[in-house]
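Notes follow the structure.
Note that this complex is displayed minus one protein chain, with the remaining chains in position.
Right after this comes chain A.
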Amino acid sequence: MDIVFENVEHIYNARSPLARRALYHVNVTIRSGAYVAIVGHTGSGKSTLLQHLNGLLQPTSGTVKIGEETITSGKRPKQLKPLRKKVGIVFQFPEHQLFEETVEKDICFGPLNFGVPEEEAKRKARELIRLVGLDDETLAKSPFDLSGGQMRRVAIAGVLALEPEVLVLDEPTAGLDPRGRREIMEMFYRLHREKRLTTVLVTHSMEDAARYADELIVMHEGTVWGQGTPEEVFRDAERLAAIGLSVPETVKLKRALERRFGVAIPSPCLTIEQAAEAIRDWFSRVSAHE
């Protein structure tokens, strides 16, 4: 299910004195099965873009195609229901949306609303609670007796319960401690591969973008500033810095070493593992040349 934005513009409060253009001239294709990271500053338009992915917002002009569905200005929300099932969005701090008495009821809420029989929904809940790394006993508990990290996993299970084909993650690790962040990101990556999802990650972490994404979309002041593989995008550190974005620490180190030694490191150094190996090989080579 490819997602194609064609010349999308979005104006908040259009035709009012408060009108504000949040997106313009957005042309993007997200291939089925890809893991795409959207990066950009607060206010760059990435949250507005994200809300177009399941029709929560409709373009003021232009079209958004999601598989067979086409969203244009003025499409009635009722027609968007099938789309909402296919595209699951995990919003920032999803645990704030928990409301049921038990974890099981919370996870089943979505499927029951979409007409899934109760037994089937409960079976699904048992499967999902394990998938997000919690045990069966959690199902009977009140979501409000869980820790913050556990609540977030429950909320994520609730989104997965609708078996989306596209999973959209808006800063899914904000507020978690480092271990919690790593665990959640690894979990999404596993789901991405095992369930063959199309994953769209909105993040401030260039490290996560470099580690997990096949492709990056860089947003700036309401439009697409650049798009490419992590290697391509992070090659442009100076241009990124000019719009206030940074590159991963590993790429900064690679560049600092190249400047100090005057010898290029022939690796993009996108992850710490990759950088450590590349720097070791490079270092033994420069040392041997003396």
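To be clear about the criterion, a contact is a pair of C-beta atoms (placed from the backbone, for glycine too) under 8 Å apart; a residue touches a chain by one contact, two chains touch by 3 or more; residues count from 1.
One rule holds in what follows: contacts and distances are computed from a predicted model.
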Undepicted complex member, UniProt protein name, chosen from "Succinate dehydrogenase hydrophobic membrane anchor subunit", "Ferrous iron transport protein B", "Energy-coupling factor transporter ATP-binding protein EcfA1" or "NADH-quinone oxidoreductase, E subunit": "Energy-coupling factor transporter ATP-binding protein EcfA1"
Touch with the omitted chain, as defined above, among A:A34, A:L112, A:L162 or A:V286: A:V286
Residue touching the undisplayed chain, where the options are A:I38, A:L257 or A:L270: A:L257
Interface residues of chain A (partner: the chain not displayed): 41-43, 147-149, 174-180, 204, 244, 246, 249-250, 252-253, 256-257, 260-261, 272-273, 275-277, 279-280, 283, 286-287, 290
